[in-house]
Each structure stands twice: as structure tokens, then as C-alpha cells.
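Quick notes on the structure that follows.
Heads up, one of the protein chains got dropped from this complex, but the rest are sitting where they should.
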Amino acid sequence: MKVLALLGSTRKNGNSEYLAKKILEGTDHTLVHLADKHIEPIVDLRHDEGGFSRVDDDYEELVELIEEHDVLLFATPLYWYGMSGPMKNFFDRWSQYLRDERFNLKEELTKKKAYVVISGGSSANIKGLPLVQQFNYIFEFVNMEFADYMIGAGVKPGEVRSDLAALEKAEHWNALFR
Amino acid sequence: MKVLALLGSTRKNGNSEYLAKKILEGTDHTLVHLADKHIEPIVDLRHDEGGFSRVDDDYEELVELIEEHDVLLFATPLYWYGMSGPMKNFFDRWSQYLRDERFNLKEELTKKKAYVVISGGSSANIKGLPLVQQFNYIFEFVNMEFADYMIGAGVKPGEVRSDLAALEKAEHWNALFR
Amino acid sequence: MKVLALLGSTRKNGNSEYLAKKILEGTDHTLVHLADKHIEPIVDLRHDEGGFSRVDDDYEELVELIEEHDVLLFATPLYWYGMSGPMKNFFDRWSQYLRDERFNLKEELTKKKAYVVISGGSSANIKGLPLVQQFNYIFEFVNMEFADYMIGAGVKPGEVRSDLAALEKAEHWNALFR
Partner (left out) sequence: MKVLALLGSTRKNGNSEYLAKKILEGTDHTLVHLADKHIEPIVDLRHDEGGFSRVDDDYEELVELIEEHDVLLFATPLYWYGMSGPMKNFFDRWSQYLRDERFNLKEELTKKKAYVVISGGSSANIKGLPLVQQFNYIFEFVNMEFADYMIGAGVKPGEVRSDLAALEKAEHWNALFR
């Protein structure tokens, strides 16, 4: 099973990344820091006659990576009670590439399994729930299985190491992905 | 009462913009298309010794606009069941400017009233609710009154003109803001 | 169009009832105070060999009323951020009657339209959202259209008369039901 981990954090070595790396240990995977990629916001041309235009950034590389992997692991800190801005721009652009006939994204997504890691402060296990619901609607829309999610407790780098329930869940997922 | 309308859409003349403009008719207001501004994603340096660095983009102009207005009207289409990416990057950067002593953002926000306009397809009045909950947590965090929200039905440009309940609510807000 | 209004409040002349009656003015309807009916809690025998047993209460009369009407209007005050206990017992018993071959409830529900009125304090327009989401899941499960909902502001009897947006929505629904 090939896992594509898409990290939303805008710092390195944060808590969502820590959990993602625990989950990925010894697996066949690709890890991408979305903030390291050039991802333009969507320009919404769904109802424009000419349709979408080609964008000069790194997005198509990500579409190809999605198509090549079986599992999509989305890991984001809870920024303002949502996914990070760079991850949001990543999803917004699906609106363009689901319609781009050079790719097969729409059909490919239905074959993937999605896993979600959210990290945040002590209230994240409640205040992160709207984000879990949002991910659910996203995956439903593209008909992709939402296999599981976890909300880890950690704000300062490394803090999530004290969240035993999150670490155990990371081990279970790791066993599934190996 | 001075109203600052922050539009999240990445197309012009969409449904959330239509509602926003109805709400603003005849009021003292400033309208900003966030997608027209250069807004870098946050670089999360909250726990870095050096703290945040100055960013060369249009953000500080927005901070100043916030400080000068009484009401913040956030208008966004429902993109992938959340606010648009450009609007998300806008909020993410609050993490930086709440700590920037050149501004008084933290205290100023507590004096504003927030109104939210969301537009989306026929299921948006349900599938937009996690976004309403997210806005609520955001405004709670900065101790700003969440005065009201509306979810208008419209996908193709202009469709929201058939949503009478949304138009009526727009009129009520307009009366409040005049 | 025949409307069946099921009221969840355990007092008479409260705010959800006030809205319900505005909605029903001049329509062909039946109004039931659930708290006036004897409704036993479900006894969950779904996985019991013998299945469910007949219950000596008023429930079957409600099943018949549902079958005879086109629109179901659920009106409940927000009690502890949910529907009232009597209304919850009403829904729980669906688990029994969806399987009772003397009735045709499962198929009949798919033909109805559901409308929901919630009344509560000033925070109900946010803290009532989980209840809206619950209603949505309920109606999805039985494949019934969730046509619309409103959240009216009112705690003391009569207070909701100041909620103009709720009153306007009540008028729109009234026009639809006439």
C-alpha cells in the first residue's frame, strides 16, 4: 500500500508532522509539505465560457502523486479551527482538476482511502470537530472512503508525544499501511 | 457605522458578492476582494525564538482597514465546505498580527461586530454549518461579537437572486448598517 | 397540502408553538403536542429473536397521522442543546414502527417533506446547529426531504415575536403550505 502524506503545517517538525511520521515509519510512502510547493489559489472559472486556464505552479505534480498512491493522509494543525491555508488552496484547486481531461482525478479519487490527522490545543478534540465534518463532506463529494481520523493534543513542537491515545492510533494506522 | 466587507470569492460578481453588495447599499463601507490582494500564507513562528518576520505583501493594509471599521462582513462562497483559500490565509495571518506591537489588532477586534455571508448550492444550508461553527470559534477566540450569519442558495452567478429569505435578511442588515 | 405539526415543548404557548401556529394559519393541518400523548421510550429489541412487542400507548395514532399528511413540521424548543425528551422518544420509536408490517411507515416517510422550527436563547442560532445536523441525519436515514429549518430567538413566552427574520420565514412557509 502506497501512502501519500500531504502536510498542511507551515512550520517544520510540528505536531501533525510528528504524528504523520509515526504513522509512516517503515511504509512505502511519499511525504509532501504543501507549504513548500507553489500552489496558487483557485480562480473560479467553473461558469466561465472558456473554462479553467493552465496555471504555472506545482499543482499538476501533486495530481500525479495522488494518482500514484493508494492512501491519502492529510495532516494539518488546527489553524483558526480549520485546515491550514495552504491545504485549503490545495483542495480548492480540485475544482479545476476534476474537470481537466489530461488527468483522471475524478475517477482515481474514488479508489483512494483518506485518513486525517489534526493537531491542536487541549480544546481541539471539540473545536476540531467542524473540520472533521468538513473533511467528511469533501470526501463524500468525491466519493472517496473516509477511513479514519485522529485529533492529537499538541501546540508547542513535540507536545503531542504526551498524547498516548494519538500515539496508539498512529501505531494502528502504521500497522495497516505496512 | 463603517462596514468593512472582506470578500473571499475568486471570481467577480458571484453570489456571495451579490449579497454583500445588497447589504452594503447606501452604507459607509469599504469592500475588499481578498483575492486581489497579495496575502502570503502564515509562516508559523509562534514558538520560534526570533518570532515572526515582516512579510512583504498587502496584509498590513488590511490590518489597518480592520482597525478603521466597526463591522466586519465576511462573505465567502462555500468552497469544499469551507471558506475560500484566500480568506483562510487571511485568518491564518491573524496569528502573526495579534502579536505585532506596531498594531493594536487584538484589542481592536474585541470592539467589532462580525457578520458572515456564505453562498453555495442547495445543500449549503446544511453542509455550510461546520463553517458557521468554525467562524463562531474564530470570533470567540478573539472575543468579537458574532452578530449574525446567512447562508444563501446560489451556484451559478446571479442564482442567489431567487433566494428570498437571503435577500430579506440582506435588507435587515442593510437597515442596521445605514 | 396537509401539514402535521408535532410540537416538542412541555409547556403550552411557548415560542416554538407560537412560530408553528404562525406557519399553520389558514392551512389544512393537524397539531399535536407530543407531551400530551403517552409515548413510551423505545425498548430496543432490534436484535432480539422475538422482535418488538406491541406497546400500550398512543404511538400508533401518531404513525397513522404521519401517513395521512404531506408535510411534517417538527417544532421544539432547544432543551439542553437538543430536541425535547418527548420528541426524542417519538423518534426513537420509529426504530420499532419502521419494521411493523401493519403500517407502511418506511415507504410513507420517503414521500413527506420535513420542516424544523427550533426556538431558544440568543445563542441558539449557533448552539442549535448540532440539532439541525441531527435532524438532517435523521431525515437522510429515512430518505425524507429536509425542506428547511429556522432557529427563532425566544426564551420567555412570546419573546420570539421580536425575531423578525423568524416571523418572515414563518410567513414564507405559510404561503407554501396554503
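Residue numbering begins at 1 within each chain, and the chains themselves are lettered A, B and C in the order written.
We take it that contacts are C-beta pairs under 8 Å (C-beta built on N, C-alpha and C of every residue); 3 or more make two chains touch, one makes a residue touch a chain.
Since this is a predicted model, take the numbers as computed values, not measurements.
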Missing chain -> touching shown chains A, C
Of C:Asp44, C:Glu64 or C:Glu107, the residue touching the omitted chain is C:Asp44
The one residue from C:Ala35, C:Leu65, C:Ala147 or C:Leu167 touching the chain left out of view is C:Ala35
For subunit A, residues touching the missing partner are 125-126, 129, 132-133, 136, 146, 148-149, 164-165, 168-169, 172
Contact residues on subunit C toward the hidden chain run 9-11, 14, 35, 41-45, 47-48, 77, 79-86, 88-89, 91-92, 94-95, 127, 129-131, 133-134, 137-138, 141, 155-157
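Going forward, only the chains that are shown with their structure count from here on.
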Contact graph of the chains (line, ring, star, complete, other): line
Separation of the C-alpha centres, subunit B versus subunit C, in whole Å, is 34
Subunit A to subunit B, mean C-alpha position gap in Å, rounds to 24
For subunit B, residue numbers touching 2 or more other chains are 129, 133
